[in-house]
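Only one protein chain is missing; all other protein chains are in place.
Letters A, B and C mark the chains as written, and numbering starts fresh at 1 in each.
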Amino acid sequence: MPEVHLWSGLRALAGGREVVEVEGRTVGEILDALVAACPGLKEPIEAGVSVAVDGRIIASARNEPVNPDSEIYLLQRLRGG
Amino acid sequence: MALDEYRPQEGDEAYEGPREFRQVGTRPDRPDGFDKVTGRARFGADMYAPGMLHAAILRSPHAHARIVRLDTSKAEALEGVKAVVTRADFSKNVIFAPGTVGEFWNILENIMAGEKALYDGHAVAAVAATTPLIARDALKLIEVEYEILPHVTDVDEAMKPGAPVIREGAADRSVPEGMHPNVVRYHESGHGDVEAGFAEADLVIEDHFTTEATHQGYIEPHACLGTLGADGKGELWCCTQGHWYVQKVCAALLDLETANLRVTASEIGGGFGGKTTVFIEPVALALSRKAGRPVKLVMSRAEVFRATGPTASASMDIRIGMKKDGTITAAQGTFRLQGGAFPGAPMEFTAMCAFACYDLRHVRQVGYDVMTNRPKQAAYRAPGSPMAAFAVESVIDELCNRLGLDPIEVRLKNAAREGTKASYGPTYPRIGLVETLEAARAHPHYAAPLKPGQGRGISCGFWFNYGGETSVSLALSEDGSAQVMVGTPDIGGSRASMALMAAEVLGIPYENIRVTVADTGSLGYNEISHGSRVTYASGLATIKAARDAVRKLRQRAADKWGIDVEAVDWVDGCAVPSGPNAGDFDPLPLAEITKTMGATGGPISGHFEATPEGAGVSFATHIVDAEVDRETGKTRVVRYTVVQDAGKAIHPTYVEGQFQGGAAQGIGWALNEEYIYGEDGRLQNPGFLDYRIPVASDLPMIDTVIVEVPNPGHPFGVRGVGETSICPPLAAIANAVSNAAGVRLRDLPMRPSRILDELEKQRDDA
Amino acid sequence: MTKIHVTARINGDEVEFLCDPRETMLDVLRDRLGLIGAKEGCGTGDCGACSITLDGRLVCSCLMLGVEAEGREIGTVEGIAEGENLHPLQRKFIEHAALQCGFCTPGILVAAKNLLERNPDPSEEEVRYWLAGNLCRCTGYDKIIRAVLDAAAEMREAS
Partner (left out) sequence: MDYHKPSTFEEAVAIAAGAAGTTRFLAGGTDILVQMRSGIATPEVLIDIKGIAGTRDIVREDDGGWCIGVAVTGAELTEHAEIGHDWPGVIEAVGLIGSTQVQGRATPVGNLCNASPAADSVPALVAAGAEVTVQGPEGTRRVPVEDIPTGPGRTSLKKGEVVTALRLPPRGRGGGDAYQRFIPRTEMDIAVIGCGVSLRVSGLVITEARMALGAVAPTVEPVRGAADALVGTRLEKSALDALADLAQAACNPIDDKRGTVKFRTHLAGVYARRVARIAYERARAAQ
């Protein structure tokens, strides 16, 4: 199962966990599964998160495929200058 | 024609490999150059409307005060005054929420104070009158009674027990128990076991660093012209990095339907992140709605300094361990950033960028977002990253000096590469740090002799870069010319890059393409011009939109020739049969197809709407020589070289310009720029006289080297280039000063008196 | 407040206007005469974006009252090109990408033209000090200095 790494601000909303294992074949499925597992994550995820899948930062594409061994990081959405 | 012909191509941003470009990589004149050298270009304050009123804003002179009474009646009674607004004239439906979740509320509270004035310069009321002079006179007639409250402007002071509380309940759930209420967000990241890593080191250095808030310092003050009717429909002209964002915020703050407010972005006189948010536009619209006339609102320079976003100031602790051979064994950083009277200081980016240049087994970073009685910070070129680079790269330099190691070799030894697990988590794809270091090492600057009193410093820097929501539309004309409509304001020559990419794909001359920054009513949503995203994301969308048009052009040729579209290729601006089997037809130029497009299926346009995801991260290495006057403590930068990975430089001259501009801003930040607050919490230097950005005679020529390590996430390999260039200069100059004068400056700016104090300590120690 | 009648020559044309004595020349150029090329970057003489010439002398129009224009000769960025022909400085600014946002550009062009009229062969240092009152935040000045030096060289060759 893919492991999703949460940034520290999300951990309080996920029972203190830094890594959550969820089922999913796409970024969208992963995010949905995350919210199902940790309902507290619904608001920040809807507000917008960046998802890094194997090093590529995905801002919004829910259909991006995810492998069972993919490295997934949730990151705060970027604000540049 | 099949419906799917009009569906934009999704995804597929992959780099398409090396190729011979015809136009990309050349250096043509920018399309808007003529307007900008003749004075015809229209910036924020350059629009006038019939019946227009002029507005002015009353601002708090106090750093922290309760607004006990606000009486605008005398101002309203002044001849020529047509409207006065206060907080009561804005939406009641924008809801407060902790952290940055309630960003619309934060913006509203920032642009017009509610119960309290939270910083010197906080807007309290605004007036629209028939002339600017009457508007200014009217402000003096507004009576405000303040109850002055204790204030705090320093980040470390604001975290201490007993510090004045800016706003209870502003902290989100990330903040650990027991912190002061001014600490509103918390971040931690990293991997490995740093204590184990430090135990492996031959030398561990731990130091404290500070950087002062600096302002983006764009020369054009914020300006807008708005008209809003009682029917809820409005028009807005403003200088902004993102007019769809302005539209969204204004609609929310004034209870409008977003689509009913059309926003046009003027030419923009610099932004650097400072025009990614909203300060005056809702105020102008509220005044217009009340007065029933168009309202122009232009900030003064003092207002820009007092009430728009400078960057955050920072207090940082860095600890790095190194082996004698230069291997970094562990790194740890704590970053406390104050972002003014609202949540949002970019401390997570500071933390995430801090060690991003290095391949580290053990790394840990912690960030605090702290509120103070200062203006709400705004993004500034790689927000959060330069201060981290200052602290981290200074410590690495000190380690190199003490271990007798070459600073470039040590950085090469530890440099992040493809496959390195980044300090902020994910694993890097193809990146170009090593290439910038190698190019810096090979540059004549690195080996050039120094004169007495001079020192050389180097530093690396990192920025993420960004993609973001993007729409581009491309329409062909009958004569074969093309209009490209983009939604990202052109801050530094991006029209030229867009035209080059469109010309490359269409195969027509650059001069036959006109790139327009479309208003919100003419194109789909576009995110702000930020995060170095324009050449990457709008560029990618332009390529895709042009390819969408090319597919339709090929279809027309296929229809004419009676063959399948798959048998038609597009080569050098012409449809050609893909091979001998496709038939024997003469190449059909684009203009031949468009000449008859009305009769052969209708107008031909290309579109692309998506959120490109593959913005490649970017690295730079800077070399600087500085000279220190040991009698006065004054530093002069005598030589400067920027080496940066651009992925692929679309218009190399403008890439160089971004490198040079970032370096110059970094030099200002390092040496002379700072927000200076008095004991009374008032900003002491709200003008270009005492907020000292570099002037022409302060700087040397700034040499540039463009490294091109293709970004795997862009068809041509483009990486954003706008921001990374401001990350290395702070440390590079501190390192040069250290090598020139033998003193290590840990606080920015390195103003002469600070250097002199360090020199005095050096003498006392000796 | 009584307005004052002023007659001046701007870019060679005689113009008349009425202005409040508190209005600066910059206000008059922009708000009364529609000459928006001069910009207000600071209003206090620190940025040079409002540079004009007054009887051939480089000044900040924000540091001059409109009423002081009476009987004087004023030059603005709008008067630099001759018809459709750009001045060499204007061409070189485009060619060298000596502008990014372009907001400081009108003031810098007015200032640089005034320099080259006085000194056709300035050194890099002379250009830098002459333009020290024209702030640019985008370019780091490198390409601006190169464009001015290149334009000067071209003008010397042509003369």
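Operating definition for what follows: a residue touches a chain if its C-beta (ideal position, glycine included) is under 8 Å from a C-beta of that chain, and two chains touch if they have at least 3 such contacts.
Everything quoted here is computed from the prediction, not taken from an experiment.
In the full complex, the chain left out of view touches B, C.
Only one of B:T86, B:S494 or B:N685 touches the absent chain when the whole complex is considered: B:N685. Contact with the chain not shown here comes from a single listed residue; of C:L35, C:L65 or C:C101, that residue is C:L65. Shown as candidates are B:G242, B:P694 or B:P712; the residue that touches the absent chain is B:P694. Those residues of chain C that touch the chain absent from the view are 1, 4, 21-22, 24, 43-46, 48, 51, 54, 57-60, 62-65, 67-68, 111, 115, 129-134.
The omitted chain makes contact with chain B at the following residues, 136, 300, 302, 631-632, 634, 636, 671-672, 676, 684-685, 687-690, 692, 694-695, 697-698, 751-753, 756.
The rule is simple: only the chains that are shown with their structure count from here on.
Taken chain by chain, the contacts run in an open path, each chain touching the next and the two ends left apart.
Here the spacing of chain A and chain B, counted between their Cα centres, is 25 Å. Taken residue by residue, chain B touches two or more other chains at 216, 271-272, whereas all remaining positions touch fewer. Not a single residue in chain C touches at least two other chains. Interface residues of chain A facing chain B in the complex, by the touch rule stated above, are 5, 7-13, 43-44, 47, 52, 54-61, 63-64, 71, 73, 75-76, 78-81.
Partner chain A is touched in their complex by these residues of chain B: 11, 99, 101, 172-174, 185-189, 216, 271-274, 276, 346, 348-349, 352, 379-383, 422, 424-429, 463-469, 530-533, 611, 613-615, 712-713, 722-723.
Interface residues of chain C, counted against chain B in their complex, comprise 20, 22-23, 27, 30-31, 34-44, 46-47, 49, 76-78, 80-81, 86, 90, 93-97, 99-106, 109, 124-125, 127-129, 131-146.
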